[in-house]
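Everything below concerns the one structure shown next.
Of the protein chains in this complex, one is absent; all others appear in place.
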Amino acid sequence: MPAPAEDPILEVADMHHAFGGLHAVDGCSFAIARGALAAVIGPNGAGKSTMVNVVSGALPSQRGRIRFDGSDITGWVPHRIARRGLIRTFQISREFGGMTVLENLLVTAPDQPGERLWNALFRPALGRRRDRELVSQALEVLDTFELYSLRDEYARTLSGGQKRLLELARAVMAEPKLLLLDEPMAGVNPALIDRLGRHIQRLNAQGITFVLIEHNLEVVERICDHVVVMAVGRTLATGRMAELRRNPEVVTAYLGGGHLERATG
Amino acid sequence: MLLPPIIYEIATLAVFFCIYNVMTWGLNIQFGAAGILNFTYITFMAIGAYVAAVFSLPPQTPGTGVTYVLGLNWPFPLPQVMGGVAAGALGFVVGLVALKRLRSDYLAIVTLAVGSIIYTFVGNFTQLFSGWDGVVGVPEPINNWINLDLNTYEIFYVVVVLAVMLLAWFFTHRLFASPLGRTMRAVREDGDVAEAFGKNTFRIRMLAMVLGCAYAGVAGALLVGYTGAFSPDGWTVGETFVIWAVLLVGGRGNIVGTMLGCFLIVVVFVEGTRFLPTGFLSPNLVATLRNMVIGGLLILTLRFRPEGILPEPRRHFAEIRKGSPEAERAGAS
Partner (left out) sequence: MCARVAHFDLRDQSGAPLNLVPLSIGFGLVTASVLALASLGLTLQFGVTNYVNFAYGAFLTLGAYLVWQISSGWGVNFIVAVVIAALCMGVFAVVAERVVMRPFTRRGSALFFLLIVTFGLSLVLDNLIQAIWGPEYQTFSLPSPGPLHLGPFLLTSYQLIVIGVAVVVMVAVHLLLTRTTVGKAMRAMSDDSVLASVSGIDIERITMLTWFLSGFLAAIAGIALAVTTVSFVPAFGDGFLFIIFAAVILGGIGQPYGAMLGALVIGVATEVSAVVIPAQYKGVVAFAILVIVLLLRPQGLIATRGKA
């Protein structure tokens, strides 16, 4: 596994973001190697969610820089960052409820000429042709996620677990270089955690870099090869989960508000 | 050639039906597809009507008390196109201010405010569109070439309006069925998530806003061509409401649903009740009661059948899976 310094796909340097007087992120820096299956962990209030929002462009970085895949993306708007290949998901499932499962996947795919007004009105064949490709692609993805039978159901009718799978499937259709998953295992039953974990590993093997924001340390230990620990808005330590468990600073940070010693998060 | 009066009554209903269809499809694009709350939709129709009027009217004659700008006496279809363009442009400006905020109530408030301001402005600034009295004597489209008598022209105009309506139907359908329509719906469902997946939600909303307003403008232009006059009496908040009712009762996101809603509310309710014997009810009271019923109908629809009579169609896609016969054919093409 290449060390982050050699070929980082994501580099966060001295990120700051404060809400009024509250410094949610206070000088956070880390790097993620291309192809890594990484995690960002830390006790509550460490600033992880804010960091995700800043990286994805939803919040501005008030100081510091962010580099992604060779470009400086600091200050970019979210849709531009997403088109560059950095896709993030949200903590609670946010499917497009009024659209079918299949449509949820179709809409996130990039390069659809039918999205341009002129083509939509005067050259519909272009959109239809690309749709045919995307449909077969989406059906494959749905198949691997075992959601094929639900393809024509409205997304809001899915169960909680199915929505989680849909989140990931939909994100995959966006052809991401890096997937930033915000607490993908939160509130998910153990069987589904297993399935999700295996999907993530499979997709990682196909070349997608993953960064998981997670509280479930057992999963992190099982599937992640690189972990960044955040506390009080900064990077505390990085490395493999096993080493971090022995790091006294990390242990102290967690003893304040988390469960580092136990096997599950 | 004079036909029985019932024909002319039907012709009037048909004209209003087509015009309201076009208008409601525009709102359907704004709200049904993109989720934009425009509470002053009628203002864009009014602008379309006024602009079409001043483009088709000859220069103002002093001493008549009717004052307006331009007066270029242009032929069909140019004034109508300009009406659509003007309304679209206004929609663009309003969108610039209001669509950056993602919260629905702010947009609704701004549109309401814009409507109020433009109404006051047009009414008071008489040089623009003759103030509260409005413009009159708008020439009938195309009639300068073919010169029909008034009665035949009424029938002829039905054909004109129907043609525009069919054109609008064609393009609206294409839009809704296209990937752009799908993206609009995604923006409607969850703008933040759409943005996180690479969609420029501001641009998408602006597109829906401008298109919808342009539809309203064209509809207004067609209306003024038929009635020959337009004044601020013709655009009250109640009018915006009728269009919202048509949209929501008929079925938002459904093009045919709009036509159904239009038929029910415009033809049966609004125009149909015009023909009711007034008896002991003054026409004013009938209008007031009618508005109340429409308002009540709207609230009840939202309460018990929010998707409308004909809900948004569920989209199906032809199955093309690897190894299937369709895939072979598609791969070969």
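Chains: A and B, in written order; residue numbering restarts at 1 for each.
Simple rule for what comes next: a contact is a pair of C-beta atoms (placed from the backbone, for glycine too) under 8 Å apart; a residue touches a chain by one contact, two chains touch by 3 or more.
Because the structure is a prediction, the values reported are computed rather than measured.
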item: Chains in view that touch the one left out, judged over the entire complex; value: B
item: Residue of B:14, B:52 or B:298 in touch with the missing chain, whole complex considered; value: B:298
item: Of B:98, B:196, B:246 or B:310, the residue in touch with the unshown chain; value: B:98
item: Those residues of subunit B which, in the complete complex, touch the missing chain; value: 31, 35, 37, 39, 97-98, 101, 103-106, 108-110, 112-114, 116-117, 120-121, 124, 237-238, 241, 244, 248, 284-285, 288-289, 291-292, 294-296, 298-299, 302-303, 306
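Definition applied: only the chains that are shown with their structure count from here on.
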item: Inter-centroid spacing, subunit B versus subunit A (mean Cα positions, whole Å); value: 42
item: Partner subunit A, residues of subunit B touching it in the complex; value: 171, 174-175, 177-183, 185-186, 188-190, 192-201, 207, 312, 314-322, 327, 330
item: Subunit A to subunit B touching residues, read off their complex; value: 56, 58, 77-80, 82-83, 87-88, 90, 94, 96-100, 102-103, 106-108, 110, 112, 114-117, 119-121, 124, 127, 130-132, 135-136, 139-140, 152, 154, 170, 174
